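Quick notes on the structure that follows.
Apart from one protein chain that is not included, each protein chain of the complex appears where it belongs.
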Amino acid sequence: MMRRSILCLAFSISAIAGCKHSSSIAPALKATAAGTALVESSGGKQIGGTGSALKDPLVVQVNDDQGAAVAGAMVEFRGAEGVHFEPAATLTDSSGQATTSVTLGTIAGHYQLSATTIGKTQQVNLQIVEIALGYQQQLGSLLEEKYCARCHDSESSAERVSNYDNLEVKPHPFAEGETLNKMSDADLVAMIQHGGPALSKSALMPPYGSTLTASEVRALIAYIRAVADPQYQPGGTVYAKN
Amino acid sequence: MTDEKQNAILPPGQELNRRAFFTKIGLGSLGIAAAGTLGFTYEFLSPNVLYEPSPIINAGKPESFAVDSVTMDVNAGIYLVRAVEGFFALSAVCTHLGCLTAWNPELGIIKCPCHGSQFKRTGEKIEGPAPKPLPWLKTWVSDDGDLMVDRSTDIPALQFLRI
Amino acid sequence: MPVQEYGIVERLRGSRVWRSVFRSGTGTSTLHRSLAVQQNIFLHLFATKVRKRMIRFNVTWFLGTLTLGTFFILVITGVLLMLYYHPSVPQAYADMKDLQFVVSSGLFLRNLHRWSAQAMVFLVFAHMFKVFYRGAYRTPREFNWVIGVVLLIITLLLSYTGYLLPWDQLAFWAITVGSNLSSTVPLIGNKIHFLLLGGNQVNANALLRFYVLHCVVLPLAAIIFIAVHFWRIRKDGGLYVQQSEPKMKAVDDAALATTEVK
Amino acid sequence: MQSLRKSISSVWRALFGDPVRAFGVVSLLLLAVLAIAPAKEHFSEWHSYQNRYLSLIRDRGDAVSLRRRFQPGIQQVWLPQLGVVDRCATCHEGLTEASLADVHAQPFRQHPSIPHKLDEFGCVICHRGQGAATTVAEAHQSERAGEEPILPARYIESGCGQCHQNALTGTPHLNQGRVMLARYGCVRCHTAKLPDGSTVVATDDPPSLMHVADKTTRAWIYSWLKDPQAYASTATMPNYKLSNSDASDISAFLVSSSTPRVGDTAAVEVKFTAPADPAVGATLYGESFCASCHAVQNAAGNIVGGNVGPELTRVGNKAKPEWMRAWLENPRSYNSTTLMPHYRFTPQQVTIMAGFLEAKLDSDYGTNVHLDAATPQQIAHGKKLTAELGCAACHEINGVKKPENFAPDLSRIGSKALAQIVFLPGMEHSLPRYISSKIQQPRAFGPGLKMPQFTLTTAQTSDLTNALLALTDRSHTMPDMLRVAAVRDTNYQPAGHAGKLMADLACFSCHRINGRGGDMAPDLTFEGSSVQRQWLDDFLKNPNTLRPSLIRRMPRLNLTDGDRKELTDYMLAVYQSPAIDQDSEPLTTNTPAVVEHGRQLFYSRYACQSCHIVDPKTDKGYIGPTLTAVGSRLTPAWIYAWLKNPQALRPGAIEPNQNVSDEDARAMTAFLMTQKGASKQVAKR
Partner (left out) sequence: MSEPKDFIAGVDSDQRRSPTRVVFVTRRTSAQVKVTHEDEVQTFPEVLFRAALIIELLAVVLVVFSLLFNAPLEGIADASHTPNPAKAPWYFLGLQELLHYFPPVVAGVLVPTLLILALVVIPYFDVNIEATGLFLVHRQKRLRIFYVAAVSLLLFLMLFHVYVAVVPTVIVAIAIVIAANSTLESPHRFRRYLASKPLAYWIMTWFLFELIVLTAVGTFFRGPGWSWVLPWRS
């Protein structure tokens, strides 16, 4: 009984506290140098499923005053709510870069991660954002990749060439929060299901109402909302003006 | 009375009052405990969860029922009737003593095998000891387009579900 | 107010119906009190009077009474638990979970049953040793001692059969290990094992058999033997009272003798 | 001692000296403790969660509707067919409340939208844990025999995989994991039975080693055995962490056991010498679209190309020139089941290609390998090792039998009881952790273990773990009606000479026909209804690009006219869709007005130019196939049917179904049929 209630207590505390990792620094790890600036090298703004490891590692670089890379500086990574780093603390390599692989927490949404290095004079922080997608949003992301990205994503990849440049009326990238956040869910549904003309927009946007199911459309919208930058705030929706 | 004195364990004199008091406390709290235990037992005996099929039945697609047909779901104990006016669901449990009635397609009536009650397919009693007509059950169409019946909710008769 | 209540109670007790049920009533006279014991089917197992020395705590430590108390608790909680128990695989285990998680006070009753069972086994042993060290097993109480041994075995069997009922790992393997012992009995061991489990391994049959043993056969046996045990206490001259000084036998014997000659 | 006895007896006297007082005291005490039991019930964990939920919703805007839908007491989902009792919603009260999606305080957040109804499916089928429990510790973290703790969120797709044996759009990790399970050779050593009684079939194509000495040298085998990924980073062969002498012995055995196959190399010998210009080889490599299947590491270090065939970055280090020639000449002479098509290269092309490939050398690779001539003891030891390590589970090897039940059965690995697992010290006691650790560091679990080291990323390991976790007892024992069966490849075999040709050309490596084959290229099941004879013939002769946005393309197979005719005839005759009647609609004879109407519709109403090109001067869309010559390519009936409903003809087509009216479809068909394509040149980007 006693033990059980302690267990419950411990669990609820850990659940509430969200596993604040006591940054398990190997005792052998010791900084041999210190920089003054911390810049993101790659791996930020990634999108992954909740609780899954991000595809690319997070790489940050420690620089000195002159902007030259500093090797052997200690970088610690932190993140709220169940984010896991492997390793959570590391030394920069010869090119001044510290690399860690990130596993996102189990709640969908934006994750603020921070990298910290002890600078020469003070602690230097760097904020990085990653986005975790829930089930519905992941489904939306798959649909986006299949049906939408060829026009709405201006970047070409090895697997998919972008059609963006060829369109007379430029589609809005899904991350374009300034525009898309202003559109209500109902507008987006109308747009996806009935094509551009439904909102007096370009007919180049075809209707997907007979191709996608209603739940797929909802999933797409959930994805659009998840990746919006600036972040989408539900509730205060303003109907888009032409 | 004489025994009191004889009883060496009990000290004599004014202790008697205090003893009566303690006796009352003892018997009183035992009484309360007994009453509480009864309540306790009542709580214990009423299950908090039931292992019974859900009262809500998914009867499948409305299209699968022919117009002007009566379909009996034996497991659920209901009739699904598609009349010209629309759908309705009827409890198949006789209002007399709870026997499961049967649809007689030749005569177009519902008959109870136990005591001979007969009902129209709208649930109205034709004859027999049944005190009430068969109740109409709440029906609706789910998001997935399935016909749903809630066996636990009666509705007034002649409320057809139009699809 | 209390006076009035008292009056009601008194009137009730004086009523014909009450008196038809409780013949004697509980007056404060010796006669009434004797009748109260004599005329009650359960209490008539006891003598109407006992020696005063006997009821001192040190004499028995009330171990027998306590054992009976655990038995009462076990019967009550056991009957209640039976209402939520299906002796089938794997439902039995699911029922344990239900008792633990969804039945109001189910966990409490199960705890009470389980711990009372353990307490009963312990108390039976303690009672036995106490009786032995007091020398209370000697003539003319030999047979009551034997009944006590039978009750010890019944208690152990009750506890053991009950052990399987939750159908958890603890139960399953304890019973597997325990029942395999019986098959080591020369010649008839395998037959005993087979009959006990209703098969060659601990499975649904075994669970049902243990359930019947635990809930019907053994409790009935226990009740009968407990009744005999109590009856014999009276018939063997009441509780045995040890002399504080072994050398003062004559005095005591005389006293006892005269007490009993009636 | 004495004082203790005294104090005990004084306490005793105080309580029991007067039995009546004792009676009062004890009865009160009994009442008190008996009252605690129901009180304890009232302060149970789930009660407090429900109270917290009520106070959480009290201040919200939609408090009234939330309060109305709130159900007090224990909430239970009972699935008798699966033997599941699920009471999670007792504490997780807000699971179906959309407005609680942003609530971070668990257990009150809304469950993400999924295709299943929560009150029909419950939680534990996907999330595991103990549904019967109503306390957090028991429900989430029980580890008793047969009980499992909650699955970490990243393995949740394994729950879908218990019923859904087919690939779902919403489960990319599970799908990927299942592909890997078949592709990385897991099921060559392990058995993984599926609920429908079939077993997971390996889809990798480990080469036969019966004639390996023809193909490569002992030194290369040695280097490969030591570290396959050093040769090709995409190699799926795992690392067996062999010692130098073991690798040497195995390589010696493999070479010595190899029988010659490429005996007629002399016949392949031709007079042509490879042209000095490597660009010629590169062009041929490009035109043959080798990159659709084979990858090469480019200067930037990126792997470019398909993963059907082996990576060719260092193929010059591996393949002997004469073997390479013979292989290019006809791969089936060495390996009759290879996925590689039999290109009809001319001898000169073979020389150019072989020269080009043999030049793909890494001069640093294997330089420090110095192997002494093998002794018979070494060869014998190599043979023993080969048998012990289970090499023959994947590769055909002369003199070594394919082992049976070489590794533990994985059919129900997803339900392995924690009590049966031996965890490493310090390891988290959970099944996913055990499985993923086993995949990542199999040798850490014991010195004698044979499982090799695979080179998998964390994400890949996680996907594979997902696929394995889906192989549960429940998936095997649930009623069939609850299962969604997998779509399995049929064993369709085209008949006749055309069938032989199609096998030789390995069409099924990329195309799917009648439920069999790869998914890299279009499904050809109804190709006969779709295309015109002349176009098909031309296409086989010189496969030009239909979809500019695609990287992978149809290779030119250098077919003879006869072979082409054979194939064309066969496809037009056999691969017909019953839904398309070429004669029903007189679609070919149309007035110019109708054509013009079709053009209008095409450009304005349906805005097809956003994805398709009809007039290369004005149109730019290149998501769909170029339509400049569509009138010579497709049949009008097909175009019409396609416009009406693309997904009906090709499930999963990305062109949206625009609900085109019959009239509009007819007009656009008429318009499209006028696009005969003056030039066959395709607009290139």
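Which chain is which? They are A, B, C and D, in the order written, and residues in each are numbered from 1.
Just so we're on the same page, a residue touches a chain if its C-beta (ideal position, glycine included) is under 8 Å from a C-beta of that chain, and two chains touch if they have at least 3 such contacts.
Just so it is clear, the structure is predicted and the values come from calculations on it, not from any experiment.
Given that one chain is not shown, which residue among C:13, C:49 or C:191 touches it?
C:49
Just name the one of D:118, D:417 or D:486 that touches the chain not displayed here.
Of the candidates D:118, D:417 or D:486, D:417 is in touch with the missing chain.
Consider the whole complex, including the chain that is not shown, and state which of C:15, C:30 or C:190 touches that chain.
Checking the options C:15, C:30 or C:190, the one contacting the hidden chain is C:30.
Which one, C:80, C:121 or C:226, makes contact with the chain that was left out?
Final answer for the missing-chain contact: C:121.
Could I get the residues of subunit D that touch the absent chain, sorted low to high?
16, 19, 22-23, 26-27, 29-30, 33-34, 36-37, 40, 142, 144-147, 417, 419-420
When the complex is taken as a whole, what residues of subunit C touch the one chain not shown?
26, 30, 33-34, 36-37, 43, 46-53, 55, 62, 65-66, 68-70, 72-73, 89-90, 93, 96-97, 100, 107-108, 110-116, 118-119, 121-122, 125, 128-129, 132-133, 135, 137-142, 145-146, 149, 152-153, 156, 159-160, 163, 166-174, 176-178, 180-182, 184-186, 189, 201-203, 236-238, 240, 242-243, 246, 249-251, 253-261
FYI, only the chains that are shown with their structure count from here on.
Cα centroid separation between subunit A and subunit B, in whole Å?
Going by mean C-alpha positions, subunit A sits 53 Å from subunit B.
Could you put a whole-Å number on the gap between the CA centroids of subunit C and subunit D?
Those two chain centres are 66 Å apart.
Among the residues of subunit B, pick out those that touch two or more other chains and give their numbers.
40, 43, 48-49
Which residues does subunit A have that touch at least 2 chains other than itself?
Answer for subunit A, listing residues that touch two or more other chains: there are none.
Show which residues of subunit B lie in contact with subunit C when the two form their complex.
Touching subunit C: residues 1-4, 8, 40-41, 43-49 of subunit B.
Which of the residues in subunit C end up touching subunit B in this complex?
Residue list for subunit C touching subunit B: 28-30, 33, 52, 80, 83, 98, 102-106, 109.
What residues on subunit D touch subunit A, complex-wise?
45, 102, 104-106, 109, 112-115, 135-137, 140-141, 152-154, 156, 169-170, 172-173, 304, 458-459, 462, 548-549, 551, 604-607, 609-611, 620-623, 645, 647, 654, 656-659, 685
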